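Pasting a structure below so you can have a look.
Just one protein chain is left out here, and the rest sit where they should.
We call the chains A and B, going by the order they appear; numbering starts again at 1 in every chain.
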Amino acid sequence: MSDTSTRNAVLPDTSSRVAVRNTRAGRVPSTWWKHVILLALGLVMLYPVLWMVSSAFKPNAKIFSDPGLIPTEWDFSNFAAGWNALESPFSAYIVNSLIVVAGSVVGNLISCTMAGYAFARLKFKGRNAWFAVMMLTLMLPIHVLIVPQYVMFSQAHLINTFVPLILPKLLATDAFFVFLMVQFFRSLPAELEEAARLDGAGHARIFLQIMLPMATPALATTAIFTFIWTWNDFFRQLIFLTKPDKQTVPLALRTFVDATGGSSWGSLFAMSLVTLLPIFLVFLFGQKYLVKGIATTGIK
Amino acid sequence: MSGMTNSSRRYVRTVAVISTALLATGLAACSTSDGGSDDGKETISFMWWGSSERTARMQQAIDLFEAANPDITVEGQYAEWAGYWDKLATSVAGGDIPDVMFQEDRFIGDYGRRGILADLGATEIDTSKIDPTLLGAGEIDGKTYGIPTGSNVMSIVANPDLFAAAGVDMPDDSTWTWDDYVDIANEITQNSSKGIYGTSDYSYNETGFQVYLRQHGQDLYSEDGSLGYDDSLLEEWFQRSLDLQNEGGQPPADESVGLDLLDSPIAKGQAAMSFTWSAQLGPLSEASGSKLVLLKAPGDAPVAGMYFKPGMYVSVSAKSDHADAANKLVDFFVNTPEVGELFLTELGLPGNSEVRDAVVPKLSEADKAGADFVTGLSDHITSSPNTMPNGAGDIAAIMQRVNSEVLFEQITPAEGAAKFRDEAESAIG
Partner (left out) sequence: MMASDGSTSVRLRPSATAHKRRGRADGRAAAVFLLPWFIGLVVITIGPLIASLYLSFTDFDLLTSPNWIGFENYLELFQDSRWLKSLKVTFIYVITAVPLQLGVALALAIFLDKGLRGLNFYRSLFYLPSLLGGSVAIAVLWRQIFGKDGLINGFLAVFGIEGPGWINNPDTSLLTLIALAAWMFGSPMVIFLAGLRQIPDMYYEAAALDGAGRWRQFRSITFPMLTPIVFFNVVLQIIEAFQSFTQAFVVSGGTGGPADSTLFYTLYLYQKGFGSLDMGYASAMAWVLLLIIAVFTAINFATSKHWVFYDE
């Protein structure tokens, strides 16, 4: 399961406007044992990742014989070896991934905000019905669409291009983000909008000048989650990117695993690290929005 | 009523810029370099399977070709054996068939009959120096769908160092029986340290089973393309493997089943024998660090089961826009001594006599013994098996899977034989 469980930011409308619970007064002292447990659990959970990080810096022979986390013998050659192990230098695959990710992020930001605004703020016939349709698409497994999508793109000679991956994002097919935007827009006070409308502003102006600027947290959340999910997306990239020249990071890593036959773990781990780094960085700097995004759509 | 504020103007501009950039990227991504001719150079694609070491050698072969043919550029594509056929199938489906590709016995009939491969007999590729019986293997229904790269025999690859360490004599491979094979394997395991076994999982390969069948005068497929063997033989085949595992001659299932050959116990120097292709002698020796030797397969019956099998074929797509360039590449690949010297016997013992003569002196002692082994078998080997029907490619996977289930004791050998027949029939039916 992927971390798309964050979709469950969809908390139902608990219309309670009661005060959010504060930390309780008179808390139990001596919580040190809790910290011990939590830190131990954290360490156990992250140990494999830490081990991988340290193995990337060890020479191959030492990876299994030297089990400590700090390498006794530092070896940076794994990175160079791994970088050039495949048909193209690894940077080519990173660039491909970046293109797909950038396209997806921009696509989602544009199309999902537009659709979200329409569902949240515009009154039109059948709005509820269309909204229900959109929510239903959230539950459709991609697998029931993938074969005809493949045929369709194949006939348009668009297999092994980035189009099949980016086009759906430009067309708001990620119902989750449409829903995120709908929830967010609904939570914004209507006064600003009404004032603007009385001023004679059209929907375009309201959307661009009022709604979007106020929606930065939701935009950030959308961008970050799209980044992470697209960067990690394996299935769709596996189906549509068939040759090494267009392949992305997940595909390259998988080819690497197949090709090395278990002999060069060092370079495999080095490259794994390289592929995880962007996610980690986004996590580090985007944490605020990740958590806020969940909280924002949840509370209210 | 004022127009948009500066900030929203900037905003719209930014969106416009990004969208245009995206569109440009998308359009750039759209354009497929489909082997077009620019600067008068033709580009053709060549697809093969193999490890990264083989890929390096393939690139060298390509460099040699490009040097001799400056107006042709070759774009290499490759995959590991396990994923090769999926990838090829997808390429075919996407209308993107490689101009030149490796083919194999189990699939060449399928691809040929479906009109995907060109008839190389009708081209100018020089096949005069290639062993005619070998060449005949690529001929189906009168059309030559692929030129064999070299010949291969399913045999026992043995590690003399492990034999010696266990104090077991190397068997006389003209007379040993399957029972001898089992006894030797068990003995080696008994006399060796923990983790060393007499043999790798021997039953995983359906071509090995074919050898067994031929020893009994049968064949995996009958001439009309249906299955042509007695289930009892398959049951025996599985039972022997299961017994070997239980008696210790073979490693426990989770240590040897389903592993890549180069990851398996024989390659790691942990097994004394393995039933596999003679062409693997070189790579396995390299991997295990010992000088491995080839032995004829054990047999209970007088008629030898072994047969010559082309390691792989080189084929051309029937839909290629660059047929001439593709044919030139094939010709170069199978007929050029320098190319042969790159691979030695890795793709089989070269079928072209000139190439073979250039290669043999370059062989290491172990490989030369292997080459002699193969050539020496021509008296021993009298016939070829029947052509494989469409769907034969799935048979290998079915065998591996059913074999896994037997060795993990999820089903009995009898059930395994029945299951194999069931799945095989629907695969080729």
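Everything below uses one rule, namely that a residue touches a chain if its C-beta (ideal position, glycine included) is under 8 Å from a C-beta of that chain, and two chains touch if they have at least 3 such contacts.
Owing to the predicted nature of the structure, the values given are computational and were not obtained by experimental measurement.
*Asks:* Looking at the whole complex, which of B:53, B:161 or B:255 touches the chain that is not displayed?
*Replies:* B:255
*Asks:* Specify the residue from the set A:102, A:158, A:172 or A:212 that touches the hidden chain.
*Replies:* A:172
*Asks:* State which residues belonging to chain B touch the missing partner chain.
*Replies:* Chain B touches the chain not shown through residues 82-83, 85-86, 89-90, 92-93, 114, 253-255, 257-259, 394, 401, 404-405, 408, 410, 419.
*Asks:* Mind listing the chain A residues that contact the chain we can't see here?
*Replies:* For chain A, the residues touching the absent chain are 1-12, 14, 16, 18-24, 27-28, 31, 34-35, 38, 41-42, 45-49, 51-52, 64, 67, 110-111, 114-115, 117-119, 122-125, 127, 130, 133-134, 137, 139-152, 154, 167-168, 170-173, 178, 197, 202-203, 207, 228-229, 231-232, 234-235, 239, 249-250, 253-254, 257-258, 265, 268-269, 272-273, 275-276, 279-280, 283, 287, 290-291, 294-295, 298-299.
The rule we apply is simple: only the chains that are shown with their structure count from here on.
*Asks:* Quick check: how many Å separate the C-alpha centres of chain A and chain B?
*Replies:* A distance of 40 Å separates the two centres.
*Asks:* Write out the stretch or stretches of chain B touching chain A in their complex.
*Replies:* Answer in residue numbers: 1, 4-5, 7-8, 11-12, 15, 18-19, 22, 25-26, 29-30, 32, 51-52, 55, 76-77, 79-80, 82-83, 87, 90-91, 93-96, 260, 262-263.
*Asks:* Per the contact definition, I'd like the list of chain A residues that touch chain B in the complex.
*Replies:* Within the complex, chain A touches chain B at residues 85, 87, 99, 102-103, 106-107, 110, 154, 157-163, 166, 199-200, 205, 208-209, 212-213, 242-244, 246, 255, 258-262.
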